[in-house]
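Worksheet: one structure, shown below.
For this view, one protein chain was removed and the others were kept in their places.
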């Protein structure tokens, strides 16, 4: 089955330019396209799977790079829809955050975003242990907590900030990310996966 | 929150010795223990997060290795409980497998298991596209389809087969894995995530 | 021993702006600084190596990221010094390139540079087999041909091109790279390692 790029209704963002968002969305569409292409190539090479064994292996090994690029960007862009909104301290999410991180979640998550190298700062929910796990994924298919849903995704590849804030501007971009974040979206995700 | 190792009620397996299973379970317990240790160390170093910034980053980067080692082994061992059982062609899983892979699923998945290097052959379900995605995770925290549940997990680290089949015995072990697999467990997982 | 950032005498480049080079050099200095910091932290934590075992492991695992960022950028920037110069077909390098790649080296190397994801296209020399090996290193510490010297290094992280050519401008940047390349530097490297 072919995947189709989603569209997002994005407001004007503070500290993240329309030009930057436009190019970022093109990259996202590239992930969808390349996931589809690799999937199609796998079928093609499988016609002679013995002759193409090495190629098939490496496409299998790599396909998650494109898939994760697709899904994570979908999680990312949706977080800006309908505009910035603060975390409701009385929501289920707000209470769980208070319980686990006191007032320190944003500071902690920013520090993860500021880790060296391109990647993603991600907040997962482990329903078995009933707790958050925050992590960092290099590139975008490395280091995930397997099977866990992602409720907050902060893209820290260079394309996310370089145009607006320069190659050394990651910290400024991360501040902008939180300034534009619609916490209502995250609250709904949390309700959805904990119900 | 500390994670606790699970126990598994395993039958005698054909082609996978009790000795091999025993050591394998010890490795599993090591993942749980190391996940807990890293989590505790993170709290400890966070007392002086500026001084320990580099150490904290690398523990965050690495923690999924231990978590995924824990979870994937839990998925793995549970697949042998209650003994071997064939796939029911009339089950929801059986029908979806037929639809997507015709008769070729096992052959395809074995080929993934036989890819070069230690890792895991994994079958994920993408509920959005309503289709399976089969993949390979090197070590165990690399290359996952982010957020997707795993319904079938084949461990192909060397510890899974070396004692019973030698360093060149991966293919024999994979055959043994399928001989002992309780497809009923996989069917239930599939029902659970598609309901 | 502390490492010290090198300085480069760079001409004005065609298609790579002074602003972009300036930020790129700052990133390079960041690698040197972080390599030194991690090295110092390792000594510090080793005072209580049992307590800090996990942190030490992860710093050891990561230090090559900073080292390789340092060394590869040194190889990279030196390639522009003294201005663009074409490959001398009669040089030892020119003859070996003709022997191995006919007229196709640049095309081949550009294709490697255009691979998906941030990283480096690299040309190594294997003195044992007396041949080139061209490869791609994700991030910058992954996928190297171990021990082999690098004679040509093309940085394809997003910071190398985004400011001048946009997030989709990798191809244009790679063209610019070759337009500004001083092949005389590469010829000398090749002479040095083959003498």
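Just so it is clear, A, B and C label the chains in written order, and each chain counts residues from 1 on its own.
The criterion applied here is as follows: contacts are C-beta pairs under 8 Å (C-beta built on N, C-alpha and C of every residue); 3 or more make two chains touch, one makes a residue touch a chain.
No experiment lies behind these values; they were computed from the predicted model shown.
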(request) Going by the touch rule at the top, give the shown chains the omitted chain contacts. (result) A, B, C
(message) With the missing chain put back, one of A:24, A:62 or A:159 would touch it. Which one?
(response) A:62
(request) Check the options C:78, C:97, C:148 or C:186 and report the residue that touches the missing chain. (result) C:148
(request) List the residues of chain B that touch the chain left out of this view. (result) 23-24, 26-27, 34, 65-66, 116-118, 138-139, 157-159, 162-163, 166-168
(message) Applying the definition given at the start, please give the residues of chain C touching the unseen chain.
(response) 1, 3, 49, 53, 56-57, 60-61, 63-65, 67-68, 71-72, 111-112, 115-116, 129-131, 133-138, 140-150
(request) May I ask you to list the residues on chain A that touch the chain which is not drawn? (result) 34, 37-38, 41, 45, 52, 54-55, 58-59, 61-62
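By our rule, only the chains that are shown with their structure count from here on.
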(request) Calculate how many whole Å lie between the centre of chain A and the centre of chain B, each centre taken as the average of the chain's C-alpha atoms. (result) 24
(request) Using mean C-alpha positions as chain centres, tell me how far chain B is from chain C in Å, no decimals. (result) 37
(request) Report the inter-chain centroid distance for chain A and chain C in whole angstrom, where each centroid is the mean of the CA atoms. (result) 28
(request) Quick one: which residues in chain A touch 2 or more of the other chains? (result) 65, 116, 138
